[in-house]
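The block underneath contains the structure these notes are about, expressed in structure tokens.
Here the complex is missing a single protein chain, while all its other protein chains stay put.
Letters are used for the chains, namely A and B, taken in the order the chains are written, and counting of residues starts over at 1 for each.
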Amino acid sequence: MTRFLLRRALWFLVTTWAVVTAAFFLLRAAPGGPFSGERKLHPSVEANLRAQYHLDWPLWKQYAHTVGPLNLDERGPFGDGSDWFGGVLALDFGPSMQHRDVTVNDVLAQSLPISIALGSLALALALVLGLGAGVASAHKPGSRLDGLVRAAATSGLVLPNFVIASLLILVFAFWIPVLPVAGFGAPRHFVLPAVALALPFAAYIARLSRAGLLETLSKDYIRTALAKGAPRSRILWRHALRGALAPVVSFLGPAAAGVLTGSLVIERIFAIPGAGTHFVASALNRDYTLAMGVTVVYAVLVFGFNTLVDVAYTLLDPRLDLERDA
Amino acid sequence: MPPRVQALRFRRGWAALLALSVLGAALVAGLSSQRSRADFVFTGGGEVRALDPHAATGIPEGRVIRALFEGLVVRDPQTLLPAPGCAESWSVSGDELVYTFRLRENARWSNGDPLTAQDFVWSWARLVDPATGAEYAAQLACVEGARDGGPLGVRALDERTLEVRLVEPTPRFLDILCFYAFVPLHRASFEAVKARYPSTWSTRWTRPENLVSNGAYTLRERRINERIRLEKSPHYWNAGEVAMRTVDMLSIESWSSALNLYLTGEIDWVDGAIPSNLVDKLKPREDFRVTPYLGIYFYRINTTKPPLDDARVRRALSRAVRRSEITAKVLKAGQAPSLSFTPWARIGDYRAPQLLSAIQTGARSEFAAAGYSHLENAARKFPPLEIHFNTSETHRAVAEVVAHHWDLTLGIKARLRNQEWKAFLDAQTNLDYDVSRSSWIADYADPGNFLEIWTSDNPNNRTGWKNAEYDALIASARLERVASKRNALYVRAERLLLDESPCIPIYSYVSQNLVDPRIGGFDDNVLNEPALSRLYWRDDAELDEARMQAATQKRRVESHGPREGLRSPAAERERAKASGEPRERAESPPPDAQESER
Partner (left out) sequence: MSASTPPTPPSAGPKPAEGEHGWFRDEDFERALVEIQRQAPESLWRKARERLARRASVRWSLRFLVFLALLSWLAPLMPLPSPSAIAVASEPSPPVFPWEVWGDTNFTPDYAGLGALDRALVRLRVAIFDDWRTGPWLGADALGRDLLARVVWGSRTSLLVALCAALTSLAIGATWGATAGLVGGRVDNALMRIVDVLFSIPTIFLVIFLLSFLDAPSAELGREPLLSREQVFFLVVGAVSWLSMARVVRGQVLELERAAFVEAARVAGASTFWILRKHVLPNVLGIAVVNLTLTLPSVILYEAFLSFLGLGVEPPKVSWGLLASEGAEALNPLESYTWLIVAPAIAMATTLLALQTLGDGLRDAFGLEERGER
């Protein structure tokens, strides 16, 4: 296990480096820059701004400065040495180019917890709803309940989430005014967004767990247990579900990374100041530094959760050997 | 593996789920602050990108900075003329080259320090310092030393007297000074932050705990993409006249979300471009306020691409657009069709010349003169045009209608191409377009503000159009000190501009505000800059009176504000004196729904 995790850590560094490099060049190659606007800046002002953010440096130097860990500007070891370390490797992304008096770290520190709160609620909700529906539907396959759950689960996957969110607002905020339409601050503000975010995932989990359960139920050891007269519901919950969880767990890895970094659509509709907005906004605004920050966060989460999933796999299925598989 | 261990491991799955929910719930609880609702909540224009007055540009930034800081002069929210701010008086020398300002004796910073003339000297020096990278530094170009980098012609004669020397007479100088970039900054606190954080001060000095300001409000809290909370400053010289003790500015990207929050009473003022299909629903309401706004919506024509290099073709394109159909049926809020580049065809005493009204035959004859025909089987077909715009529902709707008009009148098939904002700007700057959407908003009320962008070397020209005669007219108008002569020069310039038509003016903007009917002191003006410090809540009696006096009777809507109103301490005292009964609630919180948690 240790060896597996070490190798993973190494791969993590390589992947993050590749992602950072790709994001760095992708955004800089796209037309437009952080300081273009409807009013064109005076050339001298723009030159000064570009100098402030080191956009006047040759690309390799900007890249080295972005990656870090040493600051290449006047603060670094080659300048006054007031702040030696910076860049991605020092987890210091520098000032945001759009929000000129805020650092990228500030932006992330304020928005990520909100997205994580919303995401973990949505994930928990999706698991409860999805597993519940999956088990209910596998209890008597082919029954009316099963059909209903399957239809509901499929319908969660056939509508864009902005449509789902709009319909939820229409029903629970306008027709039956029990929840706020949007906004952020009190716990009740989280309800509709969490539900809207959870529904597609719940649908997917329900499908996966149903299929997994049906497969496991046909296995010999379950048949033996059934033949011995153990109640079906007990077998479902205690024995079969465990075997059926593997696909759900493997789906949860990337899903969690996606959910926890926030959903732009849900955040925009419900006016929630989460991190999802910054993924699109930083790219659209050519906010190179903020874009680098969100990219690294995303890469870390994706990689971290995939590793977690692999570890969880061995817990669910002891036959798997991570050492060999790594 | 023994079954017991397996069961244990499986239980971990449930534990993880539980942990997940607990984490979510804990974070939700932690993030849900017990912050009470502000006295006044508003939104509009999206996220504030910078609070540093020298780094900021844009409308939402201006609103916050004007609440936090106060310049020498401020615009009177009703007339928009310069009125005393933290300068109580000023004098101008006979040659209009030396301005001397006298600061108020009781003008103070939010930490209690007195405001001095030295503060202005230092702040303006920082503004024009190239290292600051301030976009609006160029506006101070009329001050000695600003353009050539020599010593700046701004001196403190004593603690309370500031002298400004100009290089040339600048009739609009006081107007310019009203702009938020020219507010004073508190040097001591700024430099303290800079000393403490030598490398990251630029991202620290505008934080609530570090920012010292001299306006009606201080910065209490700033959360990116969420809200900015302002708190009334006790040291403001005119604090007695300020009613709202706390003000929240929310950042809400989606207009329908903002509207939903307004209708449920969580926001008191929404400023935004209202989806046109709602305008008809909102128009009869008393809380929907539409005011002319100094902004023009227009299309640029790329004059370097044949056949668009022919002025007759450009005029034909411009005249074929039926602007009134766009304003009446697409936009509907009261925007005015514009046949001049100056919005509303007038600014102050200036009366803009008009493009000949857009009758089809006129457009077709221009088109024919250029050698084209609108007929299907014409010998010389006009190549299909591309209308280039940045991604937005309104821009698309307008572009679709304009394309329709060109097809009807000139037989031109126009394609639409939208681009996301930055790529759009890049394409426009590089003249990678045929016809491109644009808008221009005034910084201050002056025709020069609009006409100057069409000079040959102006970076905002972006059409490839160059005209020496036009440049000369604008240059001489800029220096003309007699207002009527200056306006005459601008008229000649604008007529030339319309003749050459490097642009197609389409409509003049309106500001569309949804304001709670109980709000008083909300002044509608062409810059949509009501003064936050003048706002107050009316009580029932005053609300009824205001409704009776309204020029047009509109459908009444329910107010979500406090029924007994909320006034400034000074107004409260005056009322007490008038009614003879003392009222003791000037600074106590309003006891009603306003206090409900957010």
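One rule holds in what follows: a contact is a pair of C-beta atoms (placed from the backbone, for glycine too) under 8 Å apart; a residue touches a chain by one contact, two chains touch by 3 or more.
The structure displayed is predicted, hence computed values, not measured ones.
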item: Among the chains presented, those that the missing one touches; value: A, B
item: Hidden partner chain, touching residue among B:R417, B:K554 or B:R573; value: B:R417
item: Chain not shown: contacting residue from A:W57, A:W84 or A:F162; value: A:F162
item: Option touching the unshown chain, where B:V401, B:L489 or B:I519 are the choices; value: B:V401
item: Footprint left on chain A by the chain that the document does not show; value: 11, 14-16, 18-19, 22-23, 26-27, 29-32, 154-155, 157-163, 165-167, 169-170, 173-174, 181, 200-201, 204, 207-208, 211-212, 215, 246-251, 253-255, 257-258, 261, 263-265, 269, 276, 279-280, 283-284, 291, 294-295, 298-299, 302-303, 306, 310, 320, 325
item: Positions on chain B where the hidden chain makes contact; value: 256, 259-260, 263, 275-278, 280-282, 305-308, 325, 329-330, 332, 383-386, 388, 391-393, 396-397, 399-401, 404, 407, 413, 415-420, 423, 427, 432-434
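In this text, only the chains that are shown with their structure count from here on.
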item: Centroid distance [mean C-alpha coordinates] between chain B and chain A, Å; value: 35
item: Parts of chain B lying in touch with chain A, wherever the complex brings them together; value: 1, 6-7, 9-10, 12-13, 17, 20-21, 23-25, 27-33, 35, 47, 49-52, 55, 57, 130-135, 137-138, 198-200, 202-203, 205-206, 223-226, 250-254, 257-258, 260-261, 264, 266, 420-427, 429, 438-440, 459-460, 462, 597-598
item: Residue numbers on chain A that touch chain B, as the complex places them; value: 30-33, 36-45, 48-49, 52, 75, 80, 82-83, 95, 98-103, 106-107, 110-111, 113-114, 116-121, 123-124, 127-128, 169, 173, 177, 180-187, 189-190, 238, 242, 245, 268-271, 273, 277, 284-286, 312, 315-316, 318
